[in-house]
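For this depiction, one protein chain was excluded, whereas all remaining protein chains were kept in their positions.
Going by the order they are written in, the chains are A, B and C; count residues from 1 in each one.
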Amino acid sequence: MMTSKTLAKIDPAVLIAFGCIVLLLGIGSIAKPGFLSAAYLVQQLQTASFLGIIASGVMLVMLMGQIDLSIPWVIAMGGMMATGAEGILGHTLGQPLAIPFGICCGLLAGLVNGVGVAYLRAPSMIFTLGMNAVAQGLMVWHTGGFAPQDAATPLMVALASGHLIPDVPNPLLIWIVLGGVIVWMLTRSRLGRQIYAIGNKERAVFLSGVDSRKVTVLVFAISGACAAAGGVLLSGWASRSYQAMGDPYLLPTIAAIVLGGTNVLGGRGSYLGTIAGVILITLLQSILSVLQPQDYFAQLGVKLPDDVFRQVVFGLVIIVMMMLYGRERVIR
Amino acid sequence: MTVAQDPAMKRPKRGSWRYWFAAQRGVLVAVAIFAVMFAVYGAAQPIGMSADVVNTAVNKGALLALVAMAQTLPVLTGGLDLSVGMTFMLANCLASAVVSGSPGMTALGIVIVLVAGLLCGLVNGLIVVYGRLQPLIATLATSAIYFGIALAVRPTPGGDINGAFADWMTRSTYAVPSSAVLLLAAVVLVWLPYRNSVLGRSIYAVGSSPQAAYASGVNIARAKLSAYTLAGLFAALGGLLLTCITYSGEARAALGNDYTLNSIAAVVIGGTSLFGGFGSAIGSIFGAFVMRTVGDLLIVFNINPVLQPLFVGVVLLFAVSLGSLRLLRIRNKLDLYR
Amino acid sequence: MSERAPGPLLRVEGVSKHYGGVRALEDVQFACRAGSIHALLGENGAGKSTFIKILSGVVQPDTGKIELGGRPMAFATPGEASAAGVSCIFQELSLLPDLSVADNICITAPPRRFGLIDKAGQRRLASEMLARIGGEDIHPDAPVGELPLSRQQMVEIAKALARNPKVLILDEATSALTAGDVAKVFALLKRLREEGMAIIYISHRMNEIAELADDCTVFRNGRYIETFRAGTKTDNEIVEMMIGREYSSAFPPLGDTMRAGSPALSVKNLSWAGELKDITLSVSPGEVVGLGGLDGQGQRQFLLALFGALIGVGGEIEIAGKPVKIGSPKQAKSPELGLALIPEDRKNEGLMLPMTVRENLSFAALDTVSRFGRVDRAKENELIDEIVRRLAIKADGVDGPVAALSGGNQQKVVIGKWLMTRPRIVLLNDPTRGIDVGTKQEIYQLLRQLAAEGTAILFYSTDYDELIGCCDRVAVFYDGTITRMLQGAELTEHNLVGAALNIGTPATEQKEAAL
Partner (left out) sequence: PSVVKGPGADPGCFTPQSASTKFFQWKAHKAPFRIALVNGFIANDWRVQMIRVAKAYVAQPSVAKEIKEFKVVSVGQDIAAQIAAANNFIDQGFDAIIVDANSSAAFKGVVRKANAKGVVVVSFDNVIDSPDQISVNVNQEGLGEMAAKFLLKEAPKTGDLTFLHVRGPAGQPVDIARNTGFHKVLGASGRKVKVVDVIGNWAPGDAQKATADAIAAGGVFQGIYVQGGSQGTAQAMLDAGKFKAPISGETENAFREICDKAKLTCQSGGTGPAQSAVAIKTAIAALEGKVIPQEIALPTAVDYSPFTDGKTVFPNLPGSFFAGNNFPSCNIGFSASEIAAQTAKNN
């Protein structure tokens, strides 16, 4: 049972998840020597932090038993608005306010999601899907209509690929800080209790005189802001923002959170698990891309597109890992 | 003891319309939205509602409709199937390889495709039921696998299908599109019998309350297995129709995911509850047509290309929010927190 | 009383069941004859539900054997059990809210045509079953989820009967029923007994046992204590056998009612959506006012209206003399108003079952135990300890899931959660449903205590005895309004039933009674 005691006694599922990480690294290092190099691990942690920051918000949403499918284009929105801020706010404001502006746009999108889910009582799974389409529409309009500037500001670049502490990429620092805040929020704060409670029985929450709808809106807003922040960092990393930059993040985000032991129906899950899930997914994707699996099969005379093996192995590994620790109780 | 001798027995009640409407409200709303949209489309269409226009629209809509029907079943059990899109695509790739040649071979090919679909669904079901994984992650994983297989079957777009069969599936006779007939058949021959069988009802039971269903002696495993397997079949039907429309097969991840996500939207617009236990595949069909008609509106209202995605998004959000009108009737706030 | 059946129809021996560390049942034996009603008695957590869950195949015993009609049985699933003729009415209802009444009643073996469900036949069968148990008012096409709890329980009974069982088990099946329904059900049970059915009956209501049972078996802490013929022991003896300690009369003495000063809560012409019709009522501090009447006459809606859960409530509400508008539970629990509502359905409205006892207890009072959104653990702990002590909540530590508590203790948690907000007006919605005598008594005492401390209490119950036992006044509801106010000497079962059925009370005295 994942509740406020999460950190006190770590759930075995999370431990197994971390075990899987070690296992993956082991396999990787056997297959390819360069694998356990510090360079590679740091590299993985850096890319993991982008996913981690995005997943942080979505995880809160899933704890409430909701889901946020709007992240792909909210990510893009965050990035493109931050880089385009100059064009929109003018040079004097645009330069310094680029990052806050980008994040605020995401926050706004999240806010609309929240209102739709909490006050219009629309199912989050589809309302956020609609929001995703709207965000996409806005971004296409933005690029198509205004030939916007898409270069990241120096600050964004620094945040995304600089090193405040030697050898520790800044995104990782940001993720650590954000993670710390969220862990505190989930375990020590009133909001955290209310999030878990809503995920368990919103009806009881309402009758306990807690305005669950405000909490819902707030959490969706946080999710939007996290996604946008991820977008800002991503465009800082590529030193550019671009259309569809968020598309590769939807499914990995959900997979990471669920692999981390968060219950899709809400009410149960720990941030520690999400961290594990994020690292798992990142490693898995990277290993599958680096380890050229097709070569092995080619030796066996099976000549097929590389992606065949990447996809199949990806799917199988997820199933196996979930079998190890992600099983639900039998109904009795 | 037989009930017949019971003194307290009175003559049985008739089914009352009130409850029928309550049960069908989701479907009816979807039908209404669709009717309005399609009327607008027809009116704005320069050449009016010619048989060709209708046929084109139905062919397009039928694909998503079938995938949405597939999505409906797992959703009714309180689950979700993120692999319907990829199953749909796998069937498409497979069909482009095996559904050709003599009528006999073609028929055999069709059977192969449908069986493949059933298998995909069955695998999902087995993982969910006996692997006891949350459907969302289980099907997320299998969708990756099915895409991989589809890619293996069809590394590059192409392939072919029995032309006569394909034409016959996509033509419209006496202004009745064959694809519409296919949908009707899927409903009358598969959905309705299933829904009115003990097995079909048991998926509603499971979705409504797993514990209660178990305590009532409902076979939960069989219910879920049947739901996911049948979903595979519907998705494969869709893939088959797609092959008839495109005369080819293609494995493109974006396409599969597009269909998966849209199918969920269609199911919801069709009035099925994502918590399970309430809804119908028929609603999903209209939900799908609503989704697709939005695209048609783009064409008839000459909308600025860079504004088109925004238009689609806004209409979708609007359609979703329509459901909130029911809030106006609510007097007891507890009804909000089911 | 029919002595036809020679040997026992159902015999159980040496059955044990453990849940992890928890011992649910330890080497219990049991036997019941065809054509008899066998009462199973015990505290909350005594093992009754577990026992019948074993009989009906929901859980499998660790050890022990079950014989039905002399043949050994082992039920892997409820399906098998009901096929073998054992069907059960579960305490936690086993109904499917989204399905129609008819679907529920015929869930496993509906009448068929061409292999498909025969809707008409099913509807007919359902109506017959409902008619037999006196639930004609229930429409077979209605979704079960929309029925009030009492109707649902009737459906549950019909559902069990539809399987023509040899052995019928009722686990607290009447806990939510109204006096009227109970009478009908009892008549039916007696008829079934005559027809030779073996009936196992679990209830916490002594009077029901006395009326129905031929034999009684008592469990305590998962152990078999004793089986005896009904009527050979007094209630107190039985209760002591159950709780294993000295036991005195059920209801604590009433406090000195009707304190001076302005009423804590007064309602004028309150009405809502045609279901509540100008209700006028006032409660003084320290007074316990019961809400009586048949089930579903608007009592629940009345409490919800006071708690701000209903939209479009008309009329005036005054709290401590000040007129107020109560827009939401959040507002209702605010210190200015100081209301608390103990809801009827603890599993869905009272608790977050998977969360810990701690989190549930402090949830309503989080604002008071947290500063700047941070939960003050120290403060929280001391408040929780106080409550746990005061309510004697039995749980190993407050950091286990509340789901692991017995229903009785779960109920205490719900009450404790609201006491932590230090309410001045407490609204209770049938709080003792499915609670054993021991726990009930503790709750009565608590109510009197609160009253003594000056809390105003509105107390809705489906159990007339407890209305009579611990209320100063009882407002009887009929068709959404208060038709009579009973107090003092006129507060008798006879009057309650009379008023509930709204017979023989001239309109004049209603009004002044209400004021």
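Criterion: a contact is a pair of C-beta atoms (placed from the backbone, for glycine too) under 8 Å apart; a residue touches a chain by one contact, two chains touch by 3 or more.
Just so we're clear, the structure is a prediction, and the values are computed from it rather than from any experiment.
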**Message:** So there's a chain missing from this view; which of the remaining chains does it actually touch?
**Reply:** A, B
**Asked** Which is it among A:D11, A:D68 or A:D150 that touches the chain not included here?
**Response** A:D150
**Asked** Any idea which of B:V98, B:A205, B:L242 or B:L336 touches the chain not displayed?
**Response** B:L242
**Fill in**
Touching the hidden chain, out of B:S16, B:T156 or B:T173, is B:T156
**Request:** Write the list of chain B residues that the hidden chain touches.
**Result:** 46-47, 50, 52-53, 56-57, 59-60, 63-64, 151, 154-159, 166, 170, 242, 245-255, 258-259, 292, 295-296, 298-299, 302, 304-309, 312
**Request:** Spell out, residue by residue, where the missing chain touches chain A.
**Result:** 32-35, 37, 39-40, 42-44, 47, 136, 139-141, 143-151, 161, 234, 237-240, 242-245, 247-248, 286, 289-290, 292, 294, 305-308, 310
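Definition applied: only the chains that are shown with their structure count from here on.
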**Prompt:** Taking each chain's centre as the mean position of its Cα atoms, how many Å separate chain A from chain B?
**Reply:** 29
**Prompt:** Which chain B residues touch at least two other chains?
**Reply:** 211, 213-214, 333-334
**Asked** Could you say which residues in chain C touch two or more other chains, in rising order?
**Response** 58, 309, 328, 349
**In the complex, chain A residues that touch chain B** = 69, 116, 120-123, 125-127, 129-138, 140-141, 143-145, 202-203, 205-207, 212, 251, 254-255, 258-259, 263-264, 304-305, 307-312, 314-316, 318-319, 322-323, 326-332
**Prompt:** Which residues, counting only chain B, touch chain A once they are in their complex?
**Reply:** 127, 131-134, 136-138, 140-145, 147-149, 151-152, 155, 210-211, 213-214, 220, 257, 261, 264-265, 268-269, 274, 305-314, 316-317, 319-321, 323-324, 327, 333-334, 336-338
**Item:** Contact footprint of chain A on chain C as seen in their complex
**Value:** 58-59, 307, 309, 328-334, 341, 343, 348-356, 358-359, 363-364, 366-367, 370, 373-375, 399, 401, 417
